[in-house]
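What you see is the complex with one protein chain gone and the rest in place.
Just so it is clear, A and B label the chains in written order, and each chain counts residues from 1 on its own.
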Amino acid sequence: MSNTSIDAGELVPEVEVSHGLWVTLRAVLRQPSAIVGLVIVGLFVISAVFAPLLEPYSTTNASCGVFDAPSAAHWFGCDDGGIDVLSLVIIGGRVSMLVGLFATVIAMVLGAGVGLLSGYFGGATDTILMRITDYFLVIPQIVLMIVIAAVWGPSLSHVVIVIGILMWTGTARVIRAQVKSLRERVYIKRVESLGASHTRIIVRHILPQVGPLLVANAVLAITVAIFTETALAFLGLSDPTAITWGTIMEHAFDRAAISAGAWWAVVPAGMAVALFTVGCYLIGRSIEDSLNPRLKVSYLSPRSWAMRPLVGRGPDAL
Amino acid sequence: MRKSGYLWKRSVFALVTIYVAITLNFVLFRVLPGSAISRISKVPNASPALKHALEVQFGLDKSTWQQYVLYLQQLLHGNMGISYQNMQPVTDNLKSALLATLPMVTIGTVLALVIGIAVGVLSAVRRGTVTDHATTNVAVLFYAFPTQFLGMMMLIFAASFLPSAGMTDPFAIYASWTDEAGDVIRHMILPVLTLVLTLFAENTLIVRSAMLETLGEDYVLTARAKGVPRRKIVRSYALRNAMLPTITLVALSLGGIVTGAILIEVIFSWPGIGRALYQAVLARDYPMLQGGFLIITVVVVVFNFIADLLYFRFDPRITT
Partner (left out) sequence: MSPEDGRVPVFEIQDLHVWFDTGSTRRHVSEVHIVKGISLSVAPGERLGLVGESGCGKTTTILASLGLLPPSASVSGRILLEGKDILAEGEKTVGPHRWNDIAMVFQGAMNAFNPVKTVGWQIAEALRVHHTVEPRQRRARVAELLELVGISGENADRFPHEFSGGMKQRAVIAMALACNPKVLLADEPTTALDVVVQNQILALLTKLSEELDLALILVTHDLAVVAQTCERAAVMLEGRIVEQGPMTELYRHPQHSYTRQLFESTPDVFAAPVAAHEIAPVATPLLEVADLVVSYGGRRSWLAARRNRPSNDTLAVDGISLRVQPSEMLALVGQSGCGKTSTVQAILGMVPTSGGSIKVAGTEVTGLRRAQWRPLRRRVQMIYQDPYESLDIRFRVRQTLEEPLRIHGIGKSAKERTRIISEALERVDMTPPERYLGRYPHELSGGQRQRVAIAASLVLDPTLLLADEPVSMLDVSVRSGVLDLLDNLRRDLGMGILMITHDLSTAANYADRIAVMNQGHIVEQGPAWDVVNAPTHDYTKTLLAAVPSPDPEVRRVG
């Protein structure tokens, strides 16, 4: 799948000025899809936090036979080493989500920083930063990641750093577009003509406005990071000793779970990634939708307006 | 005059990007401490003669700057070194791999685009209806599945009735070239299907949101007042304008296509460039890795440039 989040750069529709985090949050929570997303992500986070308590079996010692099918004792069956798959997925989620989180933090700091500087100051700063961003956007990142990971050697922290420093471009473009449009807003100009400093304008007026957008972006970026980690793991570039959703799938593929017909060695981890991604996607999307009022109008609705019987005195009375 | 300015700018951008990639390639492999080529003497199974030849060829006895110039010269002559794995020139290896990859990825991408546009338009036009919810949810679900997971599902559930490894049946004896082509096509079904499932969802979501934007534009209302039939409004107004952001976004997702293609080639043992890259990683075959990185970058940049041309063709407003 993609290593650029789906809303890059100038294509982002100009987002309505938000009333700040609280109002946005309320608007987001009015959407059922946001609730579904929050519940999904919430459950994953809880399972990650309490993973050691929740895992039914050890992830280091065998608790059943090689590729045992799912049973009442082992809901998701066992892998090639006789290790309980459910325990693996719970523990693996912990690491995967952390990888996603850290990579996202790096990407957000870089992306928001570049986007803010570029959008706020414009001019030569903007040109140079955006040119750099453009190159990062065009060069196929997965290949660059493969090369870097291959040269540096496989390790989880390398994966985090590589994903982080290659994933910021989308965020930078989104934030830049938004800051650029905010910069033209009259109230920013008014505050500037009052004599406010750049720092004050950015901190008090611009950051709070791009905050919700940044959150939406971060939520989507986490899924992209987790995705990329699974892809890198699959290509043997992640830490082979770490348990992540990616290495679980890679391990199963490597140990011929497929030819053994042991789908349960693959499906739970894959479904975990998918579910978590759906959850994050729903949240991120809800935030973006609540920020973009233009999407609420459609002049080509499949339904038509309704006709009601005459209510007034009728034409004769006039 | 100003229109040609746009093309000129984009061409320069494409060329500079390729140059940056070439330089990056050099820096990553040679300049960074502990980088690959400095470990050239550790080439597995290399004869002393080859070792010496490689050292001279890569100019390890010279300064970094001289090495860089040498590297550019070699590249200009199409020389990307010798693969450690099969002792063949990297260029030859990549050429055959690229020929295997391009048809599979092109077919998959085009199908994913066509399906994505069709489903995206349908869901935007029927917004808020059951059709919209169903298609959007399916799209989000497929967007969420990791490519390798989908591929493995294919292997588990379809391998019994469709070939699932390689490009041809290694033991087949073909009566004619049509037989051979048929075999290749049968082998292509699963990889292409996986790629389509991976990509269509994102395209659907992109097209849908671009369409929703344009459906709220004043010109759509004007067209309705004019009495233009719905079908025509969707085509000439909404979709026609939604194509612009779609082109850009799809171009940006080229990187995603590359990711998908690599994973799919590994899973289905498709002898393409992605698999070559994967094997180069496993074998620490740096010349292949370098060459693979370069060739994929060039292909992506070229397709990006094609997207620029398309955008130019589609948007009469482009001036700079």
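Going forward, contacts are C-beta pairs under 8 Å (C-beta built on N, C-alpha and C of every residue); 3 or more make two chains touch, one makes a residue touch a chain.
Since the model is a prediction, treat every value here as computed from it, not as a measurement.
J.: Which of these touches the unseen chain: A:Val151, A:Ala196 or A:Met271?
T.: A:Ala196
J.: For review purposes, identify every residue of subunit A that touches the missing chain, sorted by number.
T.: 17-20, 123-124, 185-187, 189-197, 200, 204-205, 208-209, 297-299, 301, 303-315, 318
J.: Tell me, which residues in subunit B touch the chain that this view leaves out?
T.: Listed in rising order, the touching residues are 217-219, 221-229, 232, 236-237, 240-241, 244, 314-317.
By definition in this document, only the chains that are shown with their structure count from here on.
J.: Quick one: in the complex, what on subunit A touches subunit B?
T.: Within the complex, subunit A contacts subunit B at residues 1-4, 6-11, 13, 134-135, 137-144, 146-148, 150-151, 170, 223, 227-228, 230-231, 234-237, 249-250, 252-253, 258, 261, 263, 266-267, 269-270, 273-275, 277-278, 281-282, 294-302.
J.: For a test of understanding, state which residues of subunit B touch subunit A in their complex under the given definition.
T.: 13, 17, 20-21, 24, 28-29, 32, 34-36, 125-129, 140-141, 143-149, 152-153, 155-156, 159, 198, 202, 205-206, 209-210, 212-213, 215-217, 220-221, 224, 230, 233-234, 238, 245, 248-249, 252-256, 258-260, 262-263, 266-267, 277-278, 281-282, 284, 289-290, 292-293, 296-297, 300-301, 304
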